[in-house]
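Note that one protein chain of the assembly has been removed; the remaining protein chains are unaltered in position.
Order as written gives the chain letters A and B; numbering starts at 1 within each chain.
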Amino acid sequence: MRATKSICLNMVGEALSRLIFQLILVFGIAFMIAGFCFTYLAPGEEVKMLKDLGLTVVAIFGLLLAIYLAVSTIGPEVERRTIYCLMAKPVKRHWFYLGKFLGSMAILAISCLIMGLVLVFALYLKEQAWNWALLGAVSLTYIALVVVNALVMAISTFASPMLATVAGFTFWGLGYTQSYVHQLATHADNPTSRVMLEIMGVLIPDLQRFDLREAVVDLIHVPPSYVYLVTAYGLAYLVVMLAIGIIAFNQKQM
Amino acid sequence: MAVVEIEELTKVYRPFLGGVGVLALDKLSLTIEQGQTFGLVGPNGSGKTTTIKLLLGLLYPNRGKCRLFGRKVFDMQVKDRIGFMPEAPYFYDHLTGEQLLNYYASFFKMSKTQRRERVDELLSMVGMQERRKMLLRHYSRGMLQRIGLAQAMINDPELLILDEPTSGLDPIGSYQIRNLILELKHLHKTIILSSHLLGEVEHLCDQVGLLHRGKLLACGTLGELLPEAKQAHICVQVSEAAQHELEAMGFQGERVDGLLQLAAVPVDQIGPVVDLVRKSGGELYEIHRQRQSLEDFFVQTVRQKEVASE
Partner (left out) sequence: MIEPNTRKLLIVIALLAWIASYPLLQAIYRNPGYHAEYTEAVMDVRAGGTEAIMAMLGGFRSIAANMLWLKSDQYWHQGGAGWWRMLPVLRTITRLDPHFINAWDTLGWHCAYNLQSDAIPEDKPKWIQAGVDAFQDGIRANPNRYELYASLAWLYHDRLKDYHQAIPVWQQVVGFKDAPLASAHMLAHAYERTWQIDKAVAVWKACLAKHKYDPVAESAIEWWAKHRNDKAYLISLWQRENKLRHGVGLPPIPRPDQAPAARK
């Protein structure tokens, strides 16, 4: 655990010092601020557009960051051979992996929080009211990003960074279509196709469930039970991705 | 007590999708005792780095076993007692030298005070005290090598594995690293030194293992591997008359900077030559018994092996 904590803190320090992390964050915030300009084009719907754009920016830039962090954990350590010195120390491989993952989680949390607070402040300037429900939407998006991060990290233990990046984006896109797969399964006439669609629906998590943008924008009440269920759902997939990653990393020959 | 025990260790690198594999190590067996400095030499692709990676648990063998301190290499108690310096090390360039050592120290059971003292001691030892607050991205190659050695020493290990420790260094840098290794040797550390620089290995190591295409061609002390010297090189200051007398005895020499250099003097003739120099009132500067160099032995052995395999 001592080793995991050290590796996690080192990962956070390294990511914060990297220009690419800073650029992703700055561009994300810049996009959100630019949203002020777009909203003047929308008659009577400035606030809605600002919320939509802001939460989408958090999701998209969060996704970029999640994939970048995942791809830059294991691969570069092996390439630069910095992992050799670590593995010669009393650090088990799975603690190393977990330390890196926790570091990614911490960076993502910091980024989502910063972008979320910028959005809340931007809306305060528009509405003269603090809308903390936005941070609730951001926190569920964060869970989805962590699941993607865990998947890409697992893939990057045995695939190239490019392949892992493509897999990350594909997973995100497919995750968003899972609700439609469920709809098709519900209305399927053929029992075989229904079963196959249900299986497809379990292979990849339904990432739309973590998306509370419409609820926040359209002022729809979200019961706490829904949030707990979605969180548990995200944690289930996180456990699966982490287990796969740890097993793959332990088998990895460096 | 044997610190390193390798028995029939075999490693084959196979492509991910199957196909013909590359035999990197072929039934390697060797033992390294406590306090020995063992040189692992061989041409590129001979299996030196593979052997080291297997000892560190970075690779898994296909067959055979290796043990450190009588335990499996993945045992955390083993990792507490070893240190490793990789070839041409890269470190986390957002850290300073001091932060890097503190980071690696955090993996061991050390109090904050012990950690601080150890870091100070190591920075002094490698001569990096003044650069402790400098970011690693600004370090030169030599500085990185030195900090690499320091991190390998952070836990005061009993076994040190050094992979090309002087690679890419200028003469002064190499000299400094070699002196550090000699210091460690005097502290009775067990050292495994993998290097291309045979002169360095000859200078530092007690035992040498020669790898070629995954096979251990030779292993033993330098005295065992390199033949006893049968000739000597003698350097004297004598008069012209004495030189003529030596030529009459059959020893042709060459005058260089006022000194007479006599090459290839048979070992049993050293006495008569020295007597003549004394009688003539000359001065004896140097007697050097010429032994076959490790490099010559290396090249000769590898060539023999290649011819045999053809």
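Rule of thumb we're sticking to: a residue touches a chain if its C-beta (ideal position, glycine included) is under 8 Å from a C-beta of that chain, and two chains touch if they have at least 3 such contacts.
Since this is a predicted model, take the numbers as computed values, not measurements.
Only one residue from A:A122, A:M153, A:A167 or A:V217 touches the chain missing from this view: A:V217. For the chain left out of this panel, the touching residue among A:Q22, A:S160 or A:Q183 is A:Q183.
The chain not displayed touches chain A at residues 41-45, 48-49, 52-53, 56, 59-60, 93-94, 172-173, 176-177, 179-180, 182-184, 201-202, 205-209, 211, 213-215, 217-218, 220, 222-223, 225-227, 229-230, 232-233, 235-237, 239-240, 243-244, 246-247, 250-251.
The rule we apply is simple: only the chains that are shown with their structure count from here on.
Computed centre separation for the pair chain A/chain B is 49 angstrom, with centres defined by C-alpha atoms. Within the complex formed with chain B, the chain A residues making contact are 2-3, 6, 10, 13-14, 17-18, 80-82, 84-92, 253-254. For chain B in complex with chain A, the touching residues are 53, 56-60, 76-77, 79-80, 82-92, 94-95, 103-104, 106-108, 148, 151-152, 155, 161.
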